[in-house]
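With one protein chain withheld, the remaining protein chains of the complex are depicted in position.
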Amino acid sequence: MKALYVEGGTFLHLMSPRLKLIGLCLSSLALFMIYQPVPLAFAAIASAMLYLSLRIGWRQSWVRMRMLGLTILVVALFTLVFNGWDEAAAVLFRLTALALAAAAVTATTTTGDFIDELTAAAYPLERLGLVRAADLGLAVGLVIRFLPEVLSRYDAIRDAHHARGFKPKPLTIAVPLLILTLKNADEIAAAIDARGIRRQK
Amino acid sequence: MDIRFQEAEARFEGRTVLHALSLSLSERRIGVVGLNGSGKTTFARLINGLVKPASGRVTVNGFDTVADADKARGQTGFIFQNPQNQIILPVLREDIALGLQGRKLPKPEINALVDRVLSRLGILHLGERRAHELSGGELQLAALASVLVTEPPILIMDEPTNQLDLRNRRLVADTIEGLNEHVLVVSHDLDLIADFDRVLLFHEGRLVGDGLPAEVIARYRGIALP
Partner (left out) sequence: MTTRDLVLAALFTAIIVALGVVPPVMLGFIPVPITAQSLGVMLAGTVLGAKRGGFAVLLLLVLVAIGLPVLSGGRGGLAVFASPTAGYLVGFLFAAIVTGFLSERFVKRSQSGLMQTSAFFLAALAGGVVVDHALGVIYLGLVTGIGIPKAFIGDLAFIPGDVLKALIAALAARAVIVGYPLLPERGAERA
């Protein structure tokens, strides 16, 4: 699985991940407190310039943003029909500004940096005894590690269907996929414990 | 090395899978054989503390696997039957480094230790590879590296040559041969343990053979193929 991070040396790449995330939160709050289309249009233009400065390329951008763009467009049309021009324009510009700013942060922050920020954010929760901060990184690693195994197991189950002349159905695929995958949990957990990773407190 | 079982018994879901057992182990190469379900894997897991004795006690180099669980575990490295499930992070280097995270070492030092263990097993070139791209033999060596990096004095391996082709089997067997650590191997691969220092035979949850490979293996054949 390839992350949505894009290599580069722009000032967004160099900026501290924490600052970027805080900035994104604050600007989204600000966007929801503005109702007039004109300042929102300026915000959308600013976001677009930020995004364009990353030089992600049109094709990549299309792949990344088409679904989101479509959703925003549909919602804006909906608003236009029911609530008129002013509100439709405000919705369109606000959501576009938000989406492009968020995409810019995602494209300039590595997965590792994000995990570090999340782990740091989880430490206060750890003190309350809710979660263990280090578990988060481990769990993310586990998902990425075992995704290819799940996918090849899916292929194997589908092939087994064809080999025996059955048509694959959601149910007959899901059940063996679940059981075969989850049965590995005992051994993987034993391996983690045997290596002394994740000390039990 | 000093592994001691004192009247140690293991139960699973109300059933006794290993009857009260007392013995002590200090040889450098120890093999464990027996039919499927004979209790040999449970025996190996008791040493690592993955299974806790229901009664009696197990100590490894003086550390009790219950009272001193972390220290006892630090004495042993465990390599599982299925190396697939032993590599838990996507990239091999990251996975091996994970075992060192508790030591709070600086990054360059961790990298050096990872490099060292990879070179020792002749798989330095696999460091940046993703675990799901590795072949069976490579995975087995990778699993070994992930355990060796913390330098445990005792290694326990459960069926290390299971599922390997002839060439990979040879590679793993030679690697085991060359290890300086004490090694305890659970295996159906009788050639692998033929020149070990001591072999244990389990049958229906009891230790029924204990001695030099030739005599114990002969006994095992008698039980398995009467």
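To keep things simple, chains are lettered A and B as they appear, and every chain counts its residues starting from 1.
Quick note on the criterion: a residue touches a chain if its C-beta (ideal position, glycine included) is under 8 Å from a C-beta of that chain, and two chains touch if they have at least 3 such contacts.
Since this is a predicted model, take the numbers as computed values, not measurements.
Visitor: Taking the complete complex into account, which shown chains does the hidden chain touch?
Guide: Across the whole assembly, the hidden chain touches A.
Visitor: Using the document's definition of touch, tell me which of A:L12, A:A44 or A:I72 contacts the absent chain.
Guide: Touches the omitted chain: A:I72.
Visitor: Could you list which residues of chain A touch the chain missing from the display?
Guide: 1-5, 24, 28, 32, 63-65, 67-68, 71-72, 75, 78-79, 82-83, 87, 90-91, 95, 98-103, 105-107, 109, 111, 114-115, 118, 131-132, 135-136, 138-140, 142-144, 146-147, 149-151, 154, 168-171, 173-175, 177-179, 181-186, 188-189, 192-193, 198, 200
Assume only the chains that are shown with their structure count from here on.
Visitor: Between chain A and chain B, what is the gap in Å from one C-alpha centre to the other?
Guide: 39
Visitor: In the complex formed with chain A, which residues of chain B make contact?
Guide: By the definition above, chain B touches chain A via 45, 48, 50, 70, 73-74, 77-78, 80-82, 84-90, 94-95, 98-99, 101-102, 130-132, 146-147, 150.
Visitor: State the interface residues of chain A toward chain B in the complex, per the touch definition above.
Guide: 134, 138, 141-142, 144-145, 148-149, 152, 184, 187-188, 190-197, 199
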